[in-house]
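One protein chain is absent from this view; the other protein chains keep their places.
Here is chain A:
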Amino acid sequence: MTTTLTEIKHLPTLALLVCCEYLAIFKKTVAMHEVFLCRVAAHPILRKDLNFHVFLEYNQDLSVRGKNKKEKLEDFFKNMVKSADGVIVSGVKDVDDFFEHERTFLVEYHNRVKDASAKSDKMTRSHKNVADDYNRIGSSLYALGTQDSTDICKFFLKVSELFDKTRKIEARVSADEDLKLSDLLKYYLRESQAAKDLLYRRSRSLVDYENANKALDKARAKNKDVLQAETTQQICCQKFEKISESAKQELIDFKTRRVAAFRKNLVELAELELKHAKGNLQLLQSCLAVLNGDT
């Protein structure tokens, strides 16, 4: 796509601007999708899911239906219940140090990532505004250059050209920051939420387990429905232990992935910022050389 774009003539028409915007958004969306699919593929259990295989292999149109109103409403209520329950469940102190630490960590981390994500969004939007201003300045300088009758008109035209080019670079800076930083933070915002949800499910199952224990004791005391209580307790215990085990692994993986993703994105961000700054510098210096040579 980039090659065709450079072939389009260097004119700040609306069409070109729209193209650039679309390209930026397209790149973003593609990147997000790729990350998601890679995640699923890397997961020991999810990668075996049939739905996933169908998604990857079926070479015709998957007609995916969006959620209808009923399903959306169900989701809404489920969330409400979950939040309420989450509050109750989170009051329970965990015996396991690992999970207790993770819980404290995740709550704080999630909030801070949320904040950083929002601020990063504002930052990239501001960058884009500045790039747009450069565009308008370039157009005004062009108009001045074509109308002026003194020898400064050549000057204006050269500077107008500079602003057009530098504007493209600034727009790329904004898009790249968005891609590497804002999207990263957004992603980890959702990941940390998912991790919190996992902890919630585990806490839920812990509460269930403890309730089942209490029920069993009561049943033994009354000597009524003991077998049933025992079975329930066993199931809860198994569920709890299973979820604890997989949760532990997931949370460790979460950390590893997080560190790797941040590293990759921060390195790429720095490299791109450098590339753009150097590009800008070269543009400015060569323009200055021409202008100083003329005067």
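Here, contacts are C-beta pairs under 8 Å (C-beta built on N, C-alpha and C of every residue); 3 or more make two chains touch, one makes a residue touch a chain; residues count from 1.
As a convention for this text, contacts and distances are computed from a predicted model.
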Query raised in the report: The chain that is not shown, which UniProt protein name from "Septin", "Sorting nexin-2", "MICOS complex subunit MIC10" or "A-type voltage-gated potassium channel KCND3 isoform X4" does it carry?
Result: "Sorting nexin-2"
Report summary line: The listed residue (A:31, A:207, A:237 or A:287) that touches the chain absent from the view is A:287
Query - Among A:34, A:49, A:74 or A:108, the residue in touch with the chain that has been omitted - result: A:108
Query raised in the report: Among A:31, A:116, A:207 or A:226, which residue is in touch with the absent chain?
Result: A:116
Report summary line: For chain A, residues touching the missing partner are 9-11, 105, 108-109, 112-113, 115-116, 119-120, 122-123, 125-127, 129-130, 133-134, 136-137, 140-155, 157, 159-162, 166, 255, 258-259, 262-263, 266-267, 269-271, 273-274, 277-278, 280-281, 284-285, 287-288, 291-292, 295
